[in-house]
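With one protein chain held back, the other chains of the complex are shown just where they sit.
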Amino acid sequence: MSLTLLYVQTLNGLQLGILLFLIAAGLTLVFGVMDFINLAHGVQYMVGAYLAAMFAAMTGSFFLGLVLALASALVFGLVLEFLVFRHLYSRDHLDQVLATFGIILFLNQAVKLIWGAAPLSVPIPDVLTGSVRLMDGLLYPVYRLAIIGSGLAIALGLGILVSRTRIGMLVRAGATNAPMVSALGVDIGKLFMIVFGFGAMLAGFAGAMVAPVLSVEPGMGDNLLILTFVVIVIGGIGSVRGAFIAAILVGLVDTLGRSFGPALLAAIMNPSAASQAGRALAPMLIYILMAAVLFFRPAGLFPVRK
Amino acid sequence: MEKAVTHIPETVAPPAFIRREGVPLILFALLLLAPFVARFFAESYLLALFSRTMIFAIAALSLDLILGYGALVSFGHAAFLGFGAYGVGILAAHGVSEASLQLPLALASSALFALVTGALSLRTKGVYFIMITLAFGQMAFFLAVSLAAYGGDDGMTLPSRSRLFGFDVLEDDRALYFLILLALLGSYLVSRAIVMSRFGRVIRGARENPQRMAAIGFPLFRYQLTMYVIAGTMCGLAGFLLANQTGFVSPAYMTWQRSGELIVMVVLGGLGSLHGAILGAAAFLLLEEWLSGFTEHWKMIFGPFLVLVVLFARGGLLGAFRRLGIGGAR
Partner (left out) sequence: MFAKPTSAKTKLMLPALALLLATGAASAQEKLKVGFMVTLSGPPAVLGQQARNGFQLAVKQLGGKLGGLDAEVIVVDDELKPDVAVGKVKGLLDRDKVNFVVGPIFSNVLLAIHKPVVDSETFLISPNAGTSNFAGAQCHPNFFVTSYQNDQNHEVLGKYAQDKGYKKVFLMAPNYQAGRDSLAGFKRHFKGEVVGEVYTPLNQLDFSAELAQLAASKPDAFFTFMPGGLGVNLVRQYRQAGLANTIPFLSAFTVDESTLPAQKDAALGFFGGANWAPDMKNPASEAFVKAYEAEFKAVPGTYAMQAYDAALLIDAAVKSAGGKLDNKDAIRAGLRKADFPSLRGKFKMGANGYPVQDFYLVQAIARPDGLYATSLRQKVFEDYVDVYAKDCKMAK
């Protein structure tokens, strides 16, 4: 019984990890290649979810909605890039923090004005509504398998894109030494624009994919943003592989710690103290993990060599 | 804290002096006059608004010490606000409302937290430093949330403001206002003394070229850690005052959003000038108050305003002033 539960919880941990990776992938690219702290990544994820909700309701089809949401997330990202971000690439991190903080304030309010403050939802597409039986009395929705599948596909695709293609080579080179790439005659402005647009689209994709599972509401990206930063920092900024492994690690530590931590603590202290300590520690776990990783490896697990 | 160690060269000619010290002089003169003007309007509201502004000015000032002068971007600075505030709250919950006990506890716990987390965080650089300070800030936040005996997530109301040696003088809003003003002036003068001292020059040198400063033989880690502890303690003072001003202690004082707002205040005002941080805190809070009076959707104005400041006013508000010919060099 308890072993089954362990398997199920491990699966849940993997699933949370993949969800985090979906959001972190775009951020680590933008951060790594452009050395740009984009606090607005979380609101771009939110906008993706809202767009998916709107288009899915308009067209009546989740997949059509997804495609339209992706396209408009890309356009939206490029507009943001044109208006704000491209003027900030050469600025220091703090200017970027201030400007993207302003964008967060604006967009969180804007979605409330456009779509209302009440949470929205997107129905699960019909072909993916089934479920598999995991254990006695517990079903696992096929849609969640689809999320896991799409996360793995993105991880694989990005891996190939970054390590095997010319644009990937430029991206890697840009992450290591952007001025040198520029000196070699590559239009760095265009490269940055492509990477940024791509990152925005990935954020939008993550938002659209989770919309059938999580509630779509103003500010939904704010707390995830911090989790995402935790993931890319543990992984090593700019490393897609690092982000993937760190996301899985964070997902597992969080889920397993939450579900088995109190029981483990109860083995070494009295039950009420264990439950107290468990409750206090559970939300801190991933931050403790990050602090520990950075203590031993100050540039993350897979540092990109500079 | 109120050692008035200023390093104003006495031979400076008046125009240069005004250019150099104009902004801070005007700022403090306005803050000194504010309560007398406030008497003719909604006094306790205006006093509360300006008191709150000055408290965040102290917090922003302390962040500027490490952020502006040391290029150490702490994303967990609000934790110290919490330590300061809980120093008041926890003792008050046990019936101790004496400032001469609460203040030392508030400052000592902030300093200790700064010492421990600073020692661990300063091993990392750049963005990794930002994130590890965030991690410690979040741990402090969740710790406060789990303190069920002290209100947990809801926080707790203080039975009274702190008493000064048994006297309840601080119950008067004006007295509290002047205490906060004094604390701000003291923090400002101490900070100036620090950044102009040899110690401060080393920190600034490390901002420009850490390898070189280390090569010259300065134990940079120890210098930076000292600065981090000073900044944390000063922010603890702000937390002590915040608890008294609001009469309330809550984990909401230490969220990561609050840490982010402190960074925004410093950058908005202008990095590395001390009075820029005060200006930034004032601009941030007063704009928020003013705009939110107009419309519920004030963030749709405030957000783009921040973006415009970054795009067009390099060096924050102070940079903009400087280009307009007001205020002087750093």
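Per-chain residue numbering starts at 1, and chain names A and B are given in the order in which the chains are listed.
Assume a contact is a pair of C-beta atoms (placed from the backbone, for glycine too) under 8 Å apart; a residue touches a chain by one contact, two chains touch by 3 or more.
For clarity, every value in this text was computed on a predicted model and none was experimentally measured.
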Problem - Residue among A:A40, A:M54 or A:V84 touching the omitted chain - result: A:M54
Handout entry: Omitted-chain contact residue, chosen from A:S131, A:S150 or A:S182
Key = A:S131
Fill in the blank from the handout: Touching the unshown chain, subunit B contributes residues 41-46, 48-49, 52, 145-146, 148, 151-157, 242, 245-248, 250, 252-253, 289, 292, 296, 299
Practice task
Kindly note down the residues of subunit A that lie in touch with the hidden chain.
Solution key: 1, 4-5, 8-9, 12-13, 15-16, 19, 53-54, 57-58, 108-109, 112-121, 123-124, 131, 133-141, 143-144, 213-220, 223-224, 255, 258-259, 275, 279, 282-283
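Please note the rule applied: only the chains that are shown with their structure count from here on.
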Handout entry: Inter-centroid spacing, subunit B versus subunit A (mean Cα positions, whole Å)
Key = 32
Exercise for the section: Show which residues of subunit A lie in contact with subunit B when the two form their complex. Expected result: 31, 37, 39, 84, 87-88, 91, 93-95, 97-99, 101-110, 112-113, 222, 226, 229-230, 233, 237, 276, 279-280, 283-284, 287-288, 290-291, 294-295, 298-300
Exercise for the section: Please give the residue numbers of subunit B that touch subunit A in the complex, ascending. Expected result: 67, 73, 120, 123-128, 130-132, 134-136, 138-139, 142-143, 145-146, 148, 256-257, 260, 263-264, 267-268, 271, 297, 299-300, 302-307, 309-311
